[in-house]
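Here's a structure for you.
Every protein chain but one is kept in place in this view of the complex.
First chain written, first letter: the chains are A, B and C, and each begins at residue 1.
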Amino acid sequence: MKRYYRRAIQDLLSNRFLNSITVVTISLSILILSAFALFLANVGDLVNIWRQGVRMMVYLQPDLQRDRIPGLRAEIQNMYGVAEVSFIPKEAALERLRNQMQRQSSIIVGLDHNPLPDAFELRMIPTTQTGGKMETLAKELEQLPEVEEVEYGQQWIGRLTSVFNLFRLAGSALGALFFMAAVFIVANTIRLLIYARREEVEIMRLVGATDGFIKAPFYIEGMILGALGGVIGLGSLFLMYLAVSSNVEASLTGDSFTLRFLPPEMVGAILLGSIIVGWFGCYLSLKQFMKT
Amino acid sequence: MKRYYRRAIQDLLSNRFLNSITVVTISLSILILSAFALFLANVGDLVNIWRQGVRMMVYLQPDLQRDRIPGLRAEIQNMYGVAEVSFIPKEAALERLRNQMQRQSSIIVGLDHNPLPDAFELRMIPTTQTGGKMETLAKELEQLPEVEEVEYGQQWIGRLTSVFNLFRLAGSALGALFFMAAVFIVANTIRLLIYARREEVEIMRLVGATDGFIKAPFYIEGMILGALGGVIGLGSLFLMYLAVSSNVEASLTGDSFTLRFLPPEMVGAILLGSIIVGWFGCYLSLKQFMKT
Amino acid sequence: MEADAKSAIIRIFHVFKSYGTKKALVDITLDILKNEFVLVTGPSGAGKTTLLKLLYLGEPASEGQILVDGINLSRIPRKRVPILRRKFGIIFQDYKLIPQKSVYENVALVLEAAGKRKRLIQKKVRSVLRTVNMEDKIDALPPSLSGGEQQRVAVARAVVGDPKIILADEPTGSLDEDSAKDIINLLKGFHTRGGTVIVATHDKDLIRKTRGRLVRLGMGQLMDSTERLSPAAEEQAG
Partner (left out) sequence: MEADAKSAIIRIFHVFKSYGTKKALVDITLDILKNEFVLVTGPSGAGKTTLLKLLYLGEPASEGQILVDGINLSRIPRKRVPILRRKFGIIFQDYKLIPQKSVYENVALVLEAAGKRKRLIQKKVRSVLRTVNMEDKIDALPPSLSGGEQQRVAVARAVVGDPKIILADEPTGSLDEDSAKDIINLLKGFHTRGGTVIVATHDKDLIRKTRGRLVRLGMGQLMDSTERLSPAAEEQAG
């Protein structure tokens, strides 16, 4: 095995031109793929931050005693999909309404009593924030005798959800497409590389080398090229990330959003993937050249 | 010239393996690039549709006579950045408020007079929908004696705008990155292609062929490969688009959104670009091999 | 003419070889004995190289049977082809050196492929390169060698693995008289140590000075096969 490594390293050095072109191509493919993954990951973060703004109002019966609030709160807290429950007394609700109404707040000034009920405001866990699941939860809440009415931005959420779903769908489709494209580009490049060295393969076979003996260094080389390409591709992405992230974060003050790099598992997966693809490119081409 | 074309075609046929691999790689690069462009274009459409929901309310002085409305409307219509002006009489505004308020509409039921003023609702042209430009317009409107107050979702728009800007920035950066990556991948692949045929180049030089004679067919081949790659790449994208678009549109009922393909100019630009890159790849490699 | 089957290392029995419509070999039947020295001659395009190719399975025969050291070539599984090829040391007409590998690596390749120890490889490669007078070019790449130097490396590679049979296709075509003599002596030495040698050549000198069987091909057919016990038999070679 050790001697195969030595031969692989020798081969890499004696075909420097071919190999450097191959590594550049692999790096670029990995860069495309990982840049897109980074983009999706950060957009996903952003969407999640937004979603934390999605709330559900649970209006209570006007005659409900305030001492029953803690029990009710605990009960709601335990319902499926609820992340956080906070109590909004009707005084606070009126104040909030006044602020929200801006110009039309003149309406409220003239009121002689507060017509609003007490309420709970719920925050949902992110996975529950689809139209269907929120509706289920709302129905369940309305079954409670203490609850008069449940309100949430049905229409808005439905619309946003469908757009996010479209986005996620398109993102995954593009991601899958880019993944396949990257795999094929890398495999193809390695095929060209081995094609340019097919004479060598042929000569080795003629002097009695077994297929295994011939293939082993190629596989090692393919994996080294894949790994190098992966490291260089991810490395360049990381440098770009560093250059960009400070600027972008500055322009996004107000959101609790930090641009983040790909998670370590993802980095590992991409590196592993590029090694496997390097191997796979060798596999394809060697299969072809060894047949004849 | 004609004989160069003939030689180029002959060469393409006699190096079928190399050329088919090259075309596949080019197609994939073009596919990546154009798929991403398609993605951005459609997201852009979606954003524009949303933005058409961005409105500005111009509340008029309570004592303004209704016969001055048409003149004022014309004046506002002519202001920079205004796309559409519609008049909302105060009765309609109250009705609308009632609908908007949902649960809290009980407040309105008890009113003895309508406290709301007449208003204009403006739609802005998309390029004016940044926080800054809207603010300028709002200030200008507030200068008018007939106007009491201007209201728009300052905070919401500012936030949305910064997110859209981030998105656009990231999209353009990724697009530029993908563009450069595609250019290099194509150029590199063509370099490998020509490298595999460097012996031929060398022999032609030894038998007295001029550089022009040697290069011409390669350039033609490079451009044909580029064009083929472009057509195949865009063709596959179009097929995918056809397959996906019907499903996606069905899932997006409610929005006046149709998934569209890249505009013809863009398709033309991508084709032209892939031809140029084919040429460019040849240029790079020939420059290198002809030197020695 | 039929050799004793017991001691035949190569048996060729009614073999045909066509490339498309081109008949390169027609009905060749020939036995080659262990430790024979065979010269194959004939005009350009007669099928000499093709005949050698069939032996090491560089090409499959179109018809007929070939046995090499007891192996039937039409039945050999793909996996065992390397074992067949290690029985041969082959000097190719176009040398077939790997251009990116040094002279040393090209020669060492045969031993590495056979799984020999690194120590042994170094010793053997150096000693073989010395016998063909190429030890000073040990690190050169083949494209930087003269035609004759390349041919000598090809010879070195053919003998380094201690094969049973040497197939030499025009092994002196690019060599001056002295170098050619060295190569022929090398082949003769191999023969003396018990090896079997098959040389395809046009070289009148080589044919004249070498004792052994002379096989003549013409248009793919076996013209004659003459045992020449002393180099004096030369005139028959005409």
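List of remarks:
Following the convention adopted for this analysis, contacts are C-beta pairs under 8 Å (C-beta built on N, C-alpha and C of every residue); 3 or more make two chains touch, one makes a residue touch a chain.
Not measured: the values here are computed from a predicted model.
The missing chain, though absent from the view, touches B, C when the full complex is examined. Only one of C:Gln100, C:Thr131 or C:Ser179 touches the absent chain when the whole complex is considered: C:Ser179.
For subunit C, the residues touching the absent chain in the complete assembly are 19, 41-45, 48-50, 93-94, 144, 146-149, 151-152, 169-170, 173-180, 202, 204-205. In the full complex, subunit B contacts the hidden chain through residues 3, 7, 10-11, 14-15, 197, 199-200, 203-211, 213.
Keep this in mind: only the chains that are shown with their structure count from here on.
Chain-level centrality, scored on Cα centres against the all-protein Cα centre, points to A. Mean C-alpha position of subunit A lies 22 Å from that of subunit B. Between subunit B and subunit C the centroid-to-centroid distance comes to 67 Å (mean Cα coordinates, whole Å).
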